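Input: one structure, supplied below.
One protein chain omitted, others in place.
Which chain is which? They are A and B, in the order written, and residues in each are numbered from 1.
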Amino acid sequence: MLMQLAAIWNYLIVILLMMIGLFLVISRANLVKKLVGLSIFQTSVFLFYITLGRVSGGTAPILTDAPDTLYSNPLPHVLILTAIVVGVATTALGLALILRIKESFGSIEEDEILAVKNESAAADLLQAKPGAEA
Amino acid sequence: MMTPQTALLVGILAPLAVACLTPFLANRPVWRDAAGPIGGVVTFIAALQVALAVQAGETPRLFVAQIANELAIDFAVTPLGAIFGLVASGLWIFAGLYSVGYMRGAKEKHQTRFAAFYAVAVHAAMAIAWSGNLLVLFVFYEILTFSTYPLVTHKESQAARDAGRLYMSILVGTSIVLLLPAVIWVWMVTGNLEFRSGGILADVLDPKMAPLLLALFAFGVGKAALMPIHRWLPAAMVAPTPVSALLHAVAVVKAGVFTILTVVVYVFGIDFLSASGATTWLVWLASFTILSSSFVAITKDDIKARLAYSTISQLSYIVLGAAIASSVAVQGAALHIVMHAAGKITLFFCAGAIYVQAHLTKISELDGQGREMPWIFAAFFIGALSIIGIPPAGGSWSKFMLMVGAVDSQLYFVLAVLGLSSLLNIYYLLEPLSRGFFRPKVKDVTIESHPLVVIPPVITALLSLALFFYVDLFADLASLMVAP
Partner (left out) sequence: MNDGGLIATFLQNLPVLVVVVPLLLAPIVAIITAPRMAWAVSVAGVGSAFLAAILLQSITESIGRVTYHLGNWEPPWGIEFVVDSATSLTLVIMTGLAFLATLHARASLMAEIKHTDLGKCYAAWLLASGGLFGLVATGDAFNLFVFLEISALSSVILISMGAGADRRALSAGFNYLVIGAVGATFYVIGVGFVYAITGTLNIADLATRIADIGGGAALYAGFGFMIAGIMVKAAVFPVHIWLPAAYGYAPSAVSSLLAAIATKAALYVLARLLFTLFAGVPDITELAVTYVIVPLSLAGIFVGTVMAIYEKDIKLLLAHSSVAQIGYIALGFGLASSASVAASFVHIGNHALIKGGLFMAVGGFVAGLGSRANLTSFVGISRRMPITATAFTVCGLSLAGLPLTAGFISKLYLVRAILAEDAIVITALVLLSSALSLIYLWKIIEVMWMQPAPAKSPILVENPAIYVPLWIVALANIWFGVDASWLVAASRAAAAALLGGGL
């Protein structure tokens, strides 16, 4: 059993990272930590693809002139490049939003933000007049 | 004059045209108020043409649009539809005149909105009457519900809004949850939704499922006020009386029983129904509704509430006739649509006139007022006779046919039900009259005179009498309904 698990050690690492990432996203209240978790989650997927592409005994998938070379699969690398770009964009957008949230709500902890939202909702209710102008 | 097809088009479009024209006449009250009765006359002439054509054996048809595949919006006048069309358009004339007098006398607001939706409701009723298939019937059934909402909640008070909510929840709720699946079931089983004399379900529906399908229709058609789906009707009395007159005589409730009768005659077919025994439960339920609502009517002091429960009772007469599902009973039910309409509208007109002229709404307050408003009470008397079913009022014909139908089908207990119901009718409908003439006054009121609320009930009362003698057109159409 242990030998079988050891044989798939790369996939175990992928799963570990995946779960760490997901756990961070769900359990942390701090928005930056959520993003970090998301990043880890996405990185685990990158690893997943790259380990999939590795052919035993294969070399890096860059064309050489030797005709008999065994290459690892280049396609996952290409896919992951795309996914990395997407991940970068996501993280950048997320951080930009966190900055704006900090400016607007004064905090980047989810529970504190919720408290601020509830306060202003209660205040709105008190102030609301029918057909009010802005 | 017009070809039957043109008459069909005119009959359906005229009320709609009035509805569209009314907002533009908001600043000219006289024209706006005249539009209704004028539209009524035009529509009635069209309906008469259509009815005469149907009596001669034709079926006027009009195709409007193809929704998809086998679903189409088309109109085709059955004999039953011709009857209902005449009732709806004819009584609209008087209801239109009456509502002018009432709304002005009671100084109601939003008269333009009222007049517009009133016309839309009549349009929907005409479309229901002349619908060519079950889908079109359902479509305009829903439109009727939605277009009468602003009429029910007209006063915009909290009570009106609550009544409106009850009205919509019961009527739309039952139509979505019960009527729509029934229509779709018929669609799936037969592949189309056309009406045919003798029914379309005979060979394709398992007779064991017939009671279930019938139940879906009976309870899904909330407008027929079969118990326990009847609560919306007393609640809707919060509306101004022209609306109650419309609801109770012309459009809404008659659309309900018309739907049930159409489904029984043209979708199920009375032979299929009587053979499968699918209607026995409905006979019992209708009988129960007749009696229990009559008992409740006795306990009501508010005039309109009493009339509401009387209506629930009378509607179940029609459902009973449909449930007995014999040729005579069904004809009696169809005739009762006409007789009850004329009689009930008279009673409601009187109730509204009493409110407008004397500001009285309770029967206990009517003591001794008979001499002050003799015309109204006289009209009330004749209307009551029709409802009770005594000659020479028209209602006697329909009641007679229902009794014959019951005997034909050996449902003798129905005779007892009808008899007991007549006795109860006598009590609760003649009580206001006896109070009015034979008791000393309890309230001193000044009577304001508004001719426009007195003339229509007198005319419709005379109509109830006339229908006793001139019943041929309706009787012919009714017999054509069950002809093979």
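By definition in this document, a contact is a pair of C-beta atoms (placed from the backbone, for glycine too) under 8 Å apart; a residue touches a chain by one contact, two chains touch by 3 or more.
These numbers come from a predicted model, not from an experiment.
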{"item": "Among the chains presented, those that the missing one touches", "value": "A, B"}
{"item": "Sole residue of B:V177, B:A275 or B:A483 that reaches the chain not shown, by the stated touch rule", "value": "B:V177"}
{"item": "Hidden partner chain, touching residue among B:R104, B:R165 or B:H359", "value": "B:R165"}
{"item": "Chain not shown, touching residues in chain B", "value": "65-69, 71, 73, 138-140, 142-143, 146, 150, 153, 156, 161, 164-165, 168-169, 172-173, 176-177, 180-181, 184-185, 187-188"}
{"item": "Touching residues (missing chain, whole complex) on chain A", "value": "18, 22, 25, 31, 34-35, 38, 41-42, 45, 48-49, 52, 75-76, 79, 82-83, 86, 89-90, 93-94, 97-98, 100-101, 104-105, 113, 117, 128-134"}
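Keep this in mind: only the chains that are shown with their structure count from here on.
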{"item": "Where chain A and chain B are represented by their mean Cα positions, the distance between them in whole Å", "value": "66"}
